[in-house]
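Missing here: one protein chain of the complex. Every other protein chain is in place.
Naming follows writing order (A, B and C), and every chain is counted from residue 1.
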Amino acid sequence: MFAVVMLSGIYGLLSASFFVVMDAVDVAFTEASVGAGISTLLMLTAVAMTGRTEHVTRHKPYLAFAVVFVTGCLLIYGTLDMPYFGSPDAPSHQHVAPRYINDSMQETGMPNMVTSVLASYRGFDTFGEVTVIFTAGIGVLALLSVVRGRESDAEIETLNDSMHEQYLILRIVIKMLIPFILLYAFYVQFHGDFGPGGGFQAGVIFASAIILYVMLFGLGTARRVINQSFIQILSAIGVLIYGCVGLVSILNGGSFLDYSVLSDDALAGQHLGILLIELGVGCTVASVMIIIFFKFAERNEYIQSKNGKST
Amino acid sequence: MILGLYNYWIVVVLMMIGLYIIIAHGNLIKKIVGLNIFQTSVFIFYISIGNVEGGTAPIWGEGITLYSNPLPHVLILTAIVVGIATTALGLALAVRLKEAYGSIEEDDIQAMDDQKTDNKHC
Amino acid sequence: MLIAATLAILVVMILAIIRGVLGPTLYDRILAVNMFGTKTVLLISLLGFVMGRPEFLDIAMVYALINFVSVICILRYSDAFGFKPQEKDS
Partner (left out) sequence: METILSISSALCLLIGSFLCLSGGVGILRFPDFYTRMHAVGVTDTLAAAMILIGLMLQGPEWIAILKLIMILLMTLFISPTASHALAQAAIRNSLWPLIDTQQETAEEKSHRTPS
């Protein structure tokens, strides 16, 4: 099973480089941080918890293969009517895309069209997505929460010392790297208007820095550094910021998530609105990722301690 | 030229690999991996639709006239992050199933469920 | 020259994938993943120059970081798991 996870990690890296070739810079950015880092990591934790062996499938796979083959043939038959790859007159380039490409610079003042479409033109969609992420965080919280007693400081200290001996070099290098990663996450967050980046990517990068810290300094130490209830509140605050920006724009006489009314100058209003929204997205994504990881790691610890007691 | 459609064929092949894993493998974690492959094939489908020949990344630059379509990029960007959140939820369910049943093989779980209902009937 | 370097890196990536698929032990696979990651960083920076959009360098930087994070995490979990190379991993 570990091999499966490892290969899916390579697959994530590969698909991200594919997105680069396809000019989808922002997507590649997201896939780089999510597909290669976090998803491999979560799978690995889950495999560690559920056991790494797999039964050999007993029933014959012919039926499944037949179903898949027929569906595949039908889909390929369906593609025959599709526009050719890369042709500029495909229907998908005729509908709303020209407006985004031609006018977004004047309307929002953002060089990065993906950010302006994401946060401004399609703000409702993004609001929905952020809520979905928040809900997933709550789901994981509900499924994997463990009631645990307070661990004593001495326990943490001894664990810390033993890990310090084992991972001395790693620890020193990582101590130097983590501030850079955090700083870089902020750069990605606030540079999203001008280059590839934005709240989603920044959140994941921020979370991965914290995960790196947990990996090498142990859960107990990390729990003392990062207050869990604060993180949980933060994930809600992110969604709230997003919603409140919408409400404020209603109060100022515009429609929901219409940033032009946030300031006297329409362009400045757009800038302010997109900045705030990206901030909300970043908060939610980062804290949800941290919550998910913490819950998985705690569950892992819990299962291991239970197994240790029973044997 | 019919070969101009090759991007869709790659997508279909990936999609079918994902579907096959979901159908044929009993292991729940493997099913989630299959689901991920399926998901990525959809991402590739969208992104390859958005590509314009000779276009460049949709970031405004001096003297560039032809950009790729930014709309699919936006949709997929959010879909990736939502995808990881749902994957995490699926993995969490698998972990809890392992605790409750002691196995994450579909057959074993089914067998245990059947046994339970049989006992109730008796 | 840029194109030649890109091609060379692509070839090396294929070799790394082969090792990742073959790899008799877990560590061979991790090594392949690590190598694949560094090569992807180089590939993306080269592609940025080939296409004339240096914005791509941001992505390369994210890669360099995330690759490291995932390698470290894999190692920690394989350690915690008490993996023995004698076992055949499926």
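Structure notes:
Heads up, the rule we're going with is that a contact is a pair of C-beta atoms (placed from the backbone, for glycine too) under 8 Å apart; a residue touches a chain by one contact, two chains touch by 3 or more.
Not measured: the values here are computed from a predicted model.
Taking every chain of the complex into account, the chain not shown here touches A, C. Listed by residue number, the positions of chain A touching the unshown chain are 167, 169-170, 173, 176-177, 180. Seen from chain C, the chain kept out of the figure touches residues 1-2, 4-5, 8-9, 11-12, 15-16, 18-19, 25, 27-28, 30-32, 34-35, 38-39, 41-42, 45-46, 49, 54, 57-58, 60-61, 64-65, 67-68, 71-72, 75, 78-79, 82-85.
Criterion: only the chains that are shown with their structure count from here on.
Chain contact topology: the protein chains form a complete graph, every chain touching every other one.
Between the Cα centres of chain A and chain C there is a gap of 20 Å. Between chain A and chain B, the centres computed from C-alpha atoms are 15 Å apart.
Residue numbers of chain C whose C-beta contacts span two or more other chains: 51, 53, 55-56. Residues of chain B in contact with two or more other chains: 56-57, 59, 61. On the chain A side of its complex with chain C, the touching residues are 1-3, 6-7, 9-10, 13, 16-17, 20-21, 23, 25, 28-29, 32-33, 36-37, 40-41, 44-45, 48, 52-54, 170, 174, 177, 181, 184, 188, 191, 195-197, 201, 205, 208-209, 211-212, 215-216, 300, 304.
Contact residues on chain C toward chain B in their complex (touch as defined above): 51-53, 55-56. Interface residues of chain B facing chain C in the complex, by the touch rule stated above, are 56-57, 59, 61.
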